[in-house]
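Following this message is one structure expressed as structure tokens.
Note that this complex is displayed minus one protein chain, with the remaining chains in position.
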Amino acid sequence: MLEGLKHPSSDVFFKYGSLVFAASVIGVIALSMVVLVRGAFPALTSFGFRFLTGVDWDAAVGFGALPYILGTLVTASIAIIIGVPISLGIAIFLAEMAPDAIKVAVSNIIELLAAVPSIIYGLWGLYVLRVWVANYVQSPLQNSFGFLPIFSGTSYGLNFLTAGLILAIMIIPTVASISREVMVSVPISQREAAYSVGATRWEVVRMSVLSYSRSGIFGAAVLGLGRAVGETMAVTMVIGGATGASALPTSLFKPGQTMATILVNQLSEAESGSLQLAALLGIGLVLFAIAFSINIVAQLLVWRVLKVQAGAVE
Amino acid sequence: MTLHLQTEEKQPLSREEILHPHRTLENSKVRTEDFDAWYGNNQVLKKLNIEVREHSVTAIIGPSGCGKSTLIRCLNRMHELVSRARTSGRVMLDGSDIYAKGVDPVTIRRRVGMVFQKPNPFPTMSVYDNVAAGLRLNGERNHSVLDRAVQQSLELAFLWDEVKGDLDKSGASLSGGQQQRLCIARALAVEPEVILMDEPCSALDPIATAKIEELIASIKGNYTVVIVTHNMQQAARVSDFTAFLYLGQLIEYGETTSLFENPVEELTERYLTGKFG
Partner (left out) sequence: MSNYSMRRFKNKLALWIGALCAALAMIPLVSILYDVVKNGASSLNVDFLTSAPGVIGQAGGGIGPAIQGTLLLVGLTIIMGVPLGVLSGIYLTEFGDNPVGRVIRFLNDVLAEFPSVVIGVVIFTLIVLTFKSFSVIAGALALSIIMLPIITRSTEESLKLVPNSIRDASMALGIRRWRTTLSVVLTTAKSGVVTGILLAIARVAGETAPLVFTILGSQYFFSGLNSPMDALPIRIYRLALLPYPYAQAQGWGAALVLILMVLVVNIGVRLATRGRLYTTRSRA
């Protein structure tokens, strides 16, 4: 009799068993941190703070990560500056302005863009986009303003600008679809308020939708930044792969390097136990820290908006 | 502009017209003609003919799901904002069809304002900006004009004395009843001809409700008000005319006192006496 009243042990086992699996996420993140810190330790102790500010990349002189950190910042900024406004335009178009049939078709196509593997963007970037940038952006700019240092550089199209452009293309689907979702979650009553005082569709977007979803849209942009910072293969194939002081982003049309690309270019060939390997792992650690912080901020912003509002929309 | 209505041919009164004595009001402001409305395949309004007299308060009552909210949302073309919503028939505002081809719904909403069930001030705007929002959309930039309009509208909405020191505060920081009066002030500020109210007191306490009812009484001299309410006492208190809707059809329509005291239709009587709904 009492047997049935006892706590069902197989259920307890199931609950905590599945918890162990779910908690593996925490394990993966903690383990990554430990592994990277330990691997980067030799470089961090030999160079100290200079690891973040140094520009050399040479076993004889030392290793500094500054050019790659800046390279990541520059390419990601180009991506945000170009990609976010376009994404917002798409999101507004899909959430508010477009006729229903077009909405469905366009959102499907945008989602497919997100599905194309990075390596294919890279291949296309190397053979198509690079040529286009070299011929239609770089030459005209260099012909007219070549005396400005920011436009100096080689003419192959393997440079920061091409890398930033391909990143912009790659973050658009993410930023657009999350912004769209955030906008759609704005309560109907907010739109009605604007419509009822005689607002046009665009004015409804401006008065109600955009002001209500600001923080969520900002979160979507930050998420896009996270993607741009961590994106690897496509950038590796178009950025040129400079190292040392020459990789500093002083011109849009210079070959460079980001944190992610130097890992792809050098890690698998770095000698076990070498300072170069430790320096590369140090770059991995910096990338980890930056990506982790960016994603936490982004998730907090987007998550709050979508989860909290999901309850509020009747 | 209402004269031509009287010149329409006189025909023998049909049963419809006996039931609905106000079908040919002298000073009709809004009139629906064989009006249907759908959500997808679900027809929520069926061949509706109703007339609203200028400078009066018309209440629309009926059990939930009878189409009363849909009806007023059709009077300023808000209904069509819901996807898969459509309509047929005509809605005449001052004698011209607001659903006619080429009519921009935005201009209609400018003339026919609306107040909603739940107060919905713009949360990122101040009290002042909330009231001024409609005027600014119409290009009004002159500060003294805006100041005067904001004050007037807030006074009409019985809110001025409570907020005159806090015009810069967020509209969302007011109490529920104040927020609803702010929304009324926002609607009044653009000086619409008709104001539609969709159960404006359903989210409010009795004191806030009383204030809004008083407000409705005080503005009806200058505006035409149509109010949807599930509260029959409220309809009896505030309205001059009452329409009873059931399952998307107009069952009975008449002066509020006569409809409440001597309903013609049995269905109306059963609803008023609480036998269903």
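By written order: A and B. Residues from 1 in each chain.
As a working rule, a contact is a pair of C-beta atoms (placed from the backbone, for glycine too) under 8 Å apart; a residue touches a chain by one contact, two chains touch by 3 or more.
Quick caveat, the model's predicted, so the values are computed rather than measured.
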Among the options A:A193, A:L223 or A:A279, which residue touches the chain absent from this view?
A:L223
Tell me which of A:V61, A:L112 or A:I150 is the one touching the absent chain.
A:L112
Contacting the left-out chain in the complete assembly, out of A:V55, A:I239 or A:A291
A:A291
For chain B, the residues touching the chain missing from this view
104, 106-107, 137-139
In the complete complex, the non-displayed chain touches which residues of chain A?
8, 10-11, 13-15, 17-19, 21-26, 28-29, 31-32, 35-36, 39, 85-90, 92-94, 97-98, 104, 106-113, 115-124, 126-128, 169, 172-173, 176-178, 180-181, 200-203, 205, 223, 226-227, 229-233, 236-237, 260, 263-264, 267-268, 272, 280-281, 284, 287-288, 291-292, 295-296, 298-299, 302-303
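Keep in mind that, in the parts below, only the chains that are shown with their structure count from here on.
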Indicate the whole-number Å distance between the mean C-alpha point of chain A and the mean C-alpha point of chain B.
49
So in the complex, the part of chain B that touches chain A is made up of which residues?
76, 78, 81, 83, 106-107, 109-110, 113-116, 118, 120-125, 133-134, 137-138, 183, 186-187, 189-190
Which residues, counting only chain A, touch chain B once they are in their complex?
100, 187, 189-200, 203, 207-208, 211-212, 214
